[in-house]
Structures are given as C-alpha cells and as structure tokens.
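All protein chains of the complex are present and in place, except for one that has been dropped.
Our next item is chain A:
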Amino acid sequence: MVRLNVFLLLAVVFCGLGAVTSQHKARKLFQALEVELERARQLEVEFGQLQLELSTWGSAPRIEKIAREKLKMRSPESEKIIPGTATGARTP
C-alpha cells in the first residue's frame, strides 16, 4: 500500500516537472519561430526595397543618359541600319 502511494507520488511529481519543462521548451521554440517569422517579414520588405532600387537604377531614362553622356553612344542613322534575320528570332 505504502509502496504504491510513494510510487504514485513520484509519478505525479515527475509528470508535473515534465509538464513544466515541455511548456518552457514550447515557449522557447515559439519565440524562435517568432524571430524567424519577423526575419522573413524583414526579408520580404528588403526584397521589395531591392526591387524598387533595381527598377530605379535600371530605368530606361537613366540608361539612356549614361549611354549618351558617359559612354558617348548614339543611335545609328536610319541609312546605317541593316536589318538581318538572327537565328532564333521569331519569324512573323
């Protein structure tokens, strides 16, 4: 009788400690998840900002300005344009 009671008491204490530990672990993991989710959101925002930057740096007016002013490029006169059919080009 006494041995059973002692055994049950120990079992209860053990289970209690187990519950506390797993709750603690769950919270730790939950926080880690929160941190990662926040990071994912940050990366999403950064991706948007980089896309914006890409579009800004790669905008056609800027490219033309650099091509004309820095690289001294110009479009050829219409007489100098010789149309050719490139391999792989879509044929009409």
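As a convention for this text, a residue touches a chain if its C-beta (ideal position, glycine included) is under 8 Å from a C-beta of that chain, and two chains touch if they have at least 3 such contacts; residues count from 1.
Here is the rule we go by: contacts and distances are computed from a predicted model.
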Among "ABC transporter permease", "Biotin-dependent carboxyltransferase family protein", "Peptidoglycan D,D-transpeptidase FtsI" or "Thiamine pyrophosphate protein domain protein TPP-binding", the UniProt name of the subunit that does not appear here: "Peptidoglycan D,D-transpeptidase FtsI"
Absent-chain interface as seen on chain A, which is shown: 27, 30-31, 34, 45, 48-49, 51-52, 54-56, 58-61, 64, 78-79, 81-86, 89-92
